[in-house]
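The structure that follows is given in the form of structure tokens.
The complex appears here without one of its protein chains, the remainder shown in place.
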Amino acid sequence: MAENILEVKHLKKYFKTARGTLHAVDDVSFTIEKGKTLGIVGESGCGKSTTGRAILRLLEPTDGQVIFNGQDITALSSSKMRQMRRDMQIIFQDPFSSLDPKKTVSQTIAEPIIENKILKDKKAIDARVRELMATVGLAERLVNAYPHELDGGRRQRIGIARALAMEPKFIVCDEPVSALDVSIQAQILNLLQELKEQMGLTFIFITHDLSVVNHFADEIAVMYLGQLIEKAPTEELFDHPVHPYTRALLSAIPIPEVGIERPERILLRGEISSPIDPPDECRFAKRCNYVCDQCHKSCPQLVEISEGHFVSCHLWENFK
Amino acid sequence: MAKTVEANVPRKARSQMGEVWHQFRRNKGAMVGSAIVLIIVFVALFADVFLDYDTQVVGQNVAERLQWPSARHWFGTDELGRDIFFRVLYGTRFSCSVGLVAVTIGLVIGVTLGAIAGFYGGTLEEVIMRSTDILGAVPNMLMAIVIVSVLGQSIWNLMLAVGITSVPQFVRITRAAVLTVRNQEYVEASKAIGLSNRRIIFKHILPNCLSPIIVQATLRVASAIISASSLSFLGLGVPAPSPEWGALLSGGRKYIRDYSYMTLFPGLAIMITVLALNMMGDGLRDSLDPKLKK
């Protein structure tokens, strides 16, 4: 039995707004094995980024537990938590706002090393920065460049180097390639893949692009309106999607091939409903093509329908 | 190891400050303004090298009193025979230092409060912003008069009074700037690498809020000079016989009908300084704000 590096139990994050309580993350539970990658997929507003930030306590969870290496980090004091951050890092989506425009490449990468007193000697820090730059494929002559002089792909590499500086065990990647062009996107994905293999990192890979996680993740969790609606090993999820939303999502990916038989596209009605004070019914009921009375009566629970394959749908037996 | 990605890099030649300087240099008004400001600062710094304070600036020479401008006394002399040109030159020291120190006081208090309000939000922000509103609701002049009257007349109290009246502006501007920077991902990133709030504010947030603060500070020096002169004019500023510009104006007031030069030159000095500072400030704002770039 492989060791679980991260265990998320009944994680909730609510925001108070003028119109009511916004249920950004509503009772999400999952585990990740050491060295694996979990892809969290969903559309804008489904709570995937909030989940990632709540796990790292960049946003304080409203309720629930996050157990990292056997330790409940939601109970840690803020100074203990700062030490914990050495092991848990994040890579951001926007390579333009995630770097301080007033700091050079080397200052940005060196900051976590200096702040956490990992290295004290100036020469050693400098050598480490260069080593990290080489690891992520940044030319050495860019040490004193400012972020605004660089393109999106290079900036994203800086962000990755900063996250790696403290040799973390676990990294949350929040849409790390969504802002990049395809050719650059592939460069960054390959880099992350290499790092994962070399350093034995565990990733949470948050994205809206199913074709990207398909390539990258061992397991995929699909979120809809703050809840986890399906989770399965990647191949299982792509081959046998069960939840009507997952199936619609998969069928909506435009395939860049000509002369093939295209799978039938499942079009959904309407758009994502409001996450503010949602009623006690299936969150997907309003858009679901198979909705029945049961769906409006109660919110379905996540059930394991085959090994490692979890679904939350009242009608899952019909779709298997 | 990943291969180093190499290509013809589209690197821009200029650094961020270089870009700002480039924009600034193209603005003629700003350049003229800064040139004048530089001269004024030079005069203020070295006034005591050229002039002997006791004999040439405050020393009386009744024999040559109330002379109109001439080759010997460029700006004429006052009722005690003191050379007005020398007094205006030396007055640069008083006016500039009052302006600078007052703005520094306002800057330090205002930026700290503004940064705290913007970063932490909540009740703390409410308290700071509402107090700022109350402070801002009292007319500046009135407030300064009250402060000087209570604390007594001295150059330090003058600086303090003018400084405090400029606090609200700095609080508001800093808070607004912090609010926009606070939500950038690099602030979240520095939290993720384990920085404390204090370090996040000073290392990442404030450096990125500098532009509007610098502009505001430049413009504020100008208005602080005016406020200080006004207070001196009212007799609440630098005590006699120090040649502060406002005090010079005030001293010449009695003779304005017959010896108008006595008020003209200090007045011109104030006007030119304030104008130059404002031109420089406007230029800075245009070159620091990328949205205004063409």
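Letters A and B name the chains as they come in the text, with residue numbers starting at 1 for each one.
Just so it is clear, contacts are C-beta pairs under 8 Å (C-beta built on N, C-alpha and C of every residue); 3 or more make two chains touch, one makes a residue touch a chain.
Quick note on the criterion: contacts and distances are computed from a predicted model.
Participant: Looking only at the UniProt record of the hidden chain, which name from "histidine kinase", "ABC transporter ATP-binding protein", "ABC-type antimicrobial peptide transport system, ATPase component" or "Dihydroorotate dehydrogenase" is the right one?
Facilitator: From the listed options "histidine kinase", "ABC transporter ATP-binding protein", "ABC-type antimicrobial peptide transport system, ATPase component" or "Dihydroorotate dehydrogenase", the omitted chain resolves to "ABC transporter ATP-binding protein".
Participant: Who touches the missing chain here, A:75, A:124 or A:253?
Facilitator: Of these options, the touching residue for the absent chain is A:253.
Participant: Which of A:143, A:268 or A:299 touches the chain that is not shown?
Facilitator: That would be A:268, which touches the missing chain.
Participant: Touch as defined at the start, partner being the missing chain; which of A:187, A:227 or A:312 qualifies?
Facilitator: Considering all chains, including the one not shown, the answer is A:187.
Participant: In the complete complex, which positions of chain A touch the hidden chain?
Facilitator: 43-44, 151, 153, 181-187, 189-190, 208-212, 214-216, 234-235, 238, 248-249, 251-259, 262, 265, 267-268, 271-272
Here is the rule we go by: only the chains that are shown with their structure count from here on.
Participant: Quick check: how many Å separate the C-alpha centres of chain A and chain B?
Facilitator: 49
Participant: Going by the contact rule at the top, pick out the chain A residues touching chain B in the complex.
Facilitator: 53, 56, 58, 82-83, 85-86, 89-90, 92-94, 97-102, 111-112, 115-116, 134-139, 145-146, 148-151, 153-154, 159, 162-163, 165-166, 187, 190-191, 194
Participant: Which residues of chain B touch chain A in their complex?
Facilitator: 1-6, 10-12, 15-16, 184-186, 188-196, 199, 204, 207-208
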